[in-house]
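Of the protein chains in this complex, one is absent; all others appear in place.
Labels A, B and C are assigned to the chains in the order they are written; within every chain, residues are numbered from 1.
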Amino acid sequence: MTVLPVNGGLVLAAGLFAIGLLGVLVRRNLLYTLMCVEIMMNAAGLAFVVAGAKWGQPDGQVFFIFILTVAAAEVAVGLALVNQIYRRFHTLDNDSTSSMRG
Amino acid sequence: MLNLLWTIPVFPFLGFLILLFFGERLPRKILALVGAGSVGVSAAVTSLVAYAFITNPPEGHAFHQVLWTWISVGDFHPQIAFYLDALALVMAGVVTGVGFLIHVYSIEYMGTDKDFARFFACMNLFVFAMLVLVLADNLLLLYIGWEGVGLCSYLLIGFWYREPANCTAAQKAFIVTRVGDTVMAIGFFLLVVQLGTLDVQGLMERAQSEWGPASGMATLAALLLLGGAVGKSGQLPLQTWLPDAMAGPTPVSALIHAATMVTAGVYLIARTHVLFELSSTAMMAVAVVGCLTLLLAGFSALVQTDIKRVLAYSTISQIGYMFLALGVGAWSAAMFHFMTHAFFKALLFLAAGGVIHALHDEQNMFKMGGLWKQLPVVFWTFLIGSAALAGIPLIDAGFYSKDAILWAAYSSEHGSFLLWLGAWIGAIMTSIYTFRMVFISFFGEAKNHVHHKPGLTILIPLIILAALSLVAGFIELPHNMGHIQMFSHFMGTAFESAGEHAQTMAEPGGEAMFQILAGVGSLAGVLIAWWFFLKNPASADSLASTPTGSRLHHFWKSGWGFDAFYDKVFVQPFRWISEVNKADIVDGFYSAIAGATQLTHSVLSLTQTGRVRWYAAWVTVGSVMILGALLFK
Amino acid sequence: MTLVLLVFIPLAGGLIAGWMGGKDSTACRWISLGALGLDALLALGLAFHYLGGSGNPGDSRWFIEWSQPWIPQFGISFHFAMDGLSLVMVLLTLFLGLIGVGASWTEIQERVGFFHFNFLWILSGVLGVFLAMDLFLFFFFWEVMLVPMYLLIRIWGHENRRYAAVKFFLFTQASGLLMLISIVALALLHPGNGQGVTFDYNVFLQNPLHGPAAKWIMLGFFVAFATKLPAFPFHPWLADAHTEAPTAGSIILAGILLKTGAYGMLRFILPLFPTAVHEFSTTAMILGVIGILYAAILAFAQDDMKRLVAYTSVSHMGFVLLGIFAGTDFALKGVVIQMICHGLSAGAQFMLVGALYERIHTRDMRKMGGLWDAIPGFGVATMFFAMASLGLPGLGNFVAEFMILVGSFQVAPKLTILATLGLIAATLYSLRLIRRAFHGPRQDEKAYPDLTLRERALNGAFALGLIWLGVYPQPAINAVTPTLKSIQSSAATPMAEHNAISGESQ
Partner (left out) sequence: MTSTDFLSLLPFIVLSVLILALMGEISYRRDHALVAWTTLGGFLATLVSVLVASQASPHTQEPLLVVDGFGLFFIALLVLASLPVAALAKDYLEKRPGYREEFYMLLCTATLGGMILVSAIHFATVFIGLELLTLSLFGMIAYTRTSGRSIEAGIKYLVLAAISSSFLIFGLALIYFELGGMGFAEVLEAVKGGDHRETVLLAGLALTLVGAGFKLALVPFHMWTPDIYEGAPAPVTAYIATASKGAMTAVLLRLYLMGGKEMPTGLWIALALIAVASMFAGNLLALLQENIKRILAYSSISHLGYLLVAFLAGGTYAVEAVVYYLVAYMATSLGAFGVVSVLANKSGEIEELDDYRGLGWRHPFQGGVLTAMLLSLAGIPLTAGFVGKFYLVAAGVDGSTWWLLFFLVLNSAIGLYYYLRVVATLYDVNQKEESTFSPLALSGGVVLAILTLVVIGFGVLPGPFIAWIRDHLT
């Protein structure tokens, strides 16, 4: 009986992950892309928390903090790049940043 | 003296080398001296050797001279070695003797040609190769000569290479004979594999001891060798090249395509007669080939308009006689006819050459006529040659040699009435077409102007050959007409194992009747020719203009349609295949692979859109696939 | 050590020549000539010593052997050894190498140094192939020669050189990689000499591999060698490569590179996989016969003179394949002679075509005709080598083909008869070449210079070689007899056992 909610947490995390992924795939605005990536990472973080809870360990939460840090760093760099891209291409449509192909 | 044997072929070869390397630079006189002289020296050495051989015969009537071992593999050791016996000696004598005369003749005949040196170079090379052929002690060395003469024949037929037709004729000659040669080569493989040697003498002994009579293997081997022989000698079914070979200069036709090379097949069979005797099938095949060929060629000769083509067909026909003789086991008769044929056919060609030369390269008989007054020497020598060819009784060599064959065709144990009948009809045909030629070219009204008369260097060889054509027959006379057997006795030393079948079967009364028949036949032929072509030419024309007549005329003129047949069956399909596959289908296969690869490249390149969402989608797809693989494998 | 020198002299010569090339092209030509000459002297010295009788090697398999560990972890060593077969091939290589330098004396005017660098490196690679008795080392040299050859075609070739160069490389390399798998598989699957993995030829030789693995391994080798040979259906690279390569490239391609394939079959396939070869021989012989006829027909159809000659190579190599897999004494000896003779005759033909191209700037026979008039020297030379190519008795090719055919007649008469048709086909294409280029009426009335003294000398060298092999091939046969005997015995012994076993079971 106690297992189910834990699995439920996992399912929730997976759902969030899928939403984030779907967002990356369908949204064209780079900002949204970054946000969706953020969602994916946090989904993974949630999964860690759930897993930590399952085992009654703090490791899951510790890991979540790692993830947060990384996600923050990524967004930081990402936003900087978005800034550059906007200056250069005057758009945030990530389909248009495809000068390299083939 | 016999030790000089090896030098016989060497002189012409040296002549060839000198002409090849310095031909461009030396004056014509020197070239002529080298070209004809080398053969002359060779002829002189041959007569020395012949003298030694006859006066002081070596042990076993054969002389063997080893120069070096050619190849040595396992138990197989063919050598570069010469073997002289009566057979080889007669051949060598004719090759060098007649060859020398023709060379001398050529000095004037080819005197104005710009490729004088090349001509003599090839001729010398030919004499060398022919001598190697006849003197070889093993079949492999013989094959060097065999193909060597083929090469020279090719070079000389195509001597005037600027004319495409000549080139085609040359190619045809080479290729057709090569077909025969290849068959022969397969025969060699069989012999080597089965008997382990190609030394003629060893081979004959082993064939006798290991195969015995009526052996299938012997038949096979003999037939394969026959394949080579028919190719070289222009016999059925490979006779088609010879008439075209007349594209070469006339001395070439005389030397190569009448006197010597084309009789190589006869020589080969005579040389390996022991093998042939082991198989009556093979003997029969030889006789039938000979008989059919002599008839076919005789009919074709009858309707030719080109004087050289008449002579070419007659050559085919006369070699048919030799094959017939071989096929019935009349070895020395075959060689006898070979010798007389060499004299009179060379004579005929050279005389015809004299005419052609005098008329500025006119070869069509119907544009000649009345020449007997203008070119008396040529006419008389030509007439002697014709008489010999037609076998006019008693006076000439041709009669005696042909008579021996006719008699053998009937009386030998391999012979039969049918063979005789064929040969007899052939003889009548011979005399008809021969005298048709004589009458049309030399009699009647002159249709062409003689530009210049032949000089002495042309006439002397003619006269010598004419003399030989007359007297050479008297060294071998039938037993009821003097019974001289110089030639067959001499030959017998080479054929002693075989023996002469003709004599053993002879019934005294019969032979005379056959001789009379033969004589009557040839005389009748002369008469017929006289009637149709001199006395009453219109009747011949009207005969030829009936539908059947013209069809036959055409059919015979084109050599019984063999060329067309071969063209359809071999030449065109080959050309078609080669043309279709010019670009190599296999390569197409690889190109297709390359093409497919490049296509894949282009398709895959499209996946690299440069769009990050598309890439992310592929990451997703990939993860789903890996999940699937791991979870639901 | 002599063997190492043999391989490394051209290597060093190439480096020097390449370095000199930028400064003085003539010096660079002389350097390569000198390096090859030196090498040839060395090889001739060996030949006189070991074949002349004075230095009878006794019962040892090799005349000289030299071995140094290279990658001991895999039992790989610099193992060079020479026996009669190697020696003959080395001599051929150096002979053709010298001719090649001579033939490109005036043809190559651009980047002379780099040309000679590549040229000598190819030769070095080929020499390595003929002398290496470690399979890894063998493969190493096998591949080493490819890149310079590629560059040779790619840089100094004719119009379609890019395509031809890549095709050459891809065919040989792809098949070579299959061989690499085979070599490694052989090394790893072979019990070895009890001291771990080894690539040493001697070890494999003493204990040939049997069973299904042997078959697959053998096939790997076969594909590589058959591609190089080339045998049907691996031949398409050859026509392009030969046609587009510069003259020297064509000469050594036809003269030597193809021979490495045949050499590989003799040296490796026959003795190392006797049972597999036994099972496979009919297939291989059929491929050989198809190659003979198919390529001859192709040759006949060509308009490009060089391409025609190229296809004749395929046809002639068909005989080699037939002979190798016939495996009889006759056939194997014939194969060696054929390798030499084809090297000479095809080399000469390519040289002539190259020299002709220098003059008339075309290889298209439709634009030739009647050239005998203008350049009779060419005519004579072409005629001679065409005759050699069609197997005129008295020249080496005849001896070779005769021996091969007799040898294969012993084991496969029907196939041999088909193969013999190749002699007729050879006549067809050879005469066609003469006919179209040299006979017939002239197409233009321009005057061209005939063969120069240098060209006459080179042609003469080829011609003498062919005549020598045609009338006295015995020295060459004797030189390779011990090698071939040992190849045959190692191929035959286990086969006899095999047969004995299967005989008992019946």
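Basically, a contact is a pair of C-beta atoms (placed from the backbone, for glycine too) under 8 Å apart; a residue touches a chain by one contact, two chains touch by 3 or more.
Remember, it's a predicted structure, so these values are computed and weren't measured experimentally.
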{"item": "Visible chains that the absent chain touches, using the contact criterion stated earlier", "value": "A, B, C"}
{"item": "Among C:79, C:154 or C:306, the residue in touch with the chain that has been omitted", "value": "C:154"}
{"item": "Among B:160, B:474 or B:615, residue touching the chain not depicted", "value": "B:615"}
{"item": "Residues in chain C touching the chain absent from view", "value": "69-74, 110-111, 114, 136, 139-141, 143-144, 146-147, 150-151, 154-155, 162, 165-166, 169-170, 173-174, 177-178, 180-181, 184-185, 188-189"}
{"item": "Positions on chain B contacted by the hidden chain, ascending", "value": "597-598, 600-602, 604-605, 607-608, 610, 612, 614-616, 618-619, 621-623, 625-627, 629-631, 633"}
{"item": "Those residues of chain A which, in the complete complex, touch the missing chain", "value": "10, 13-14, 17, 20-21, 24, 30, 33-34, 37, 40-41, 43-45, 47-48, 50-52, 54-55, 57, 59-60, 63, 66-67, 70, 73-74, 77-78, 81-82, 84-85, 88-89, 94, 97-102"}
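Going forward, only the chains that are shown with their structure count from here on.
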{"item": "Cα-centroid distance, chain B relative to chain C, in whole angstrom", "value": "38"}
{"item": "Parts of chain B lying in touch with chain C, wherever the complex brings them together", "value": "20, 24, 68-74, 76, 80, 118, 140, 143-144, 146-148, 151, 154-155, 158, 161-162, 164, 167, 171, 174-175, 178-179, 181-182, 185-186, 188-190, 192-193, 574, 577-579, 581-582, 584, 586-587, 589-590"}
{"item": "Chain B residues touching chain A - in the complex, by the definition given at the top", "value": "605, 608-613, 616-617, 620"}
{"item": "Footprint of chain B on chain C - complex, ascending", "value": "232-233, 235-236, 239, 294, 297-298, 300-302, 329-330, 333, 370, 372-373, 376, 380, 383, 387, 392-394, 398-399, 402-403, 405-406, 409-410, 413, 416-417, 420-421, 423-424, 427-428, 431-432, 435, 438-442, 471-474, 477"}
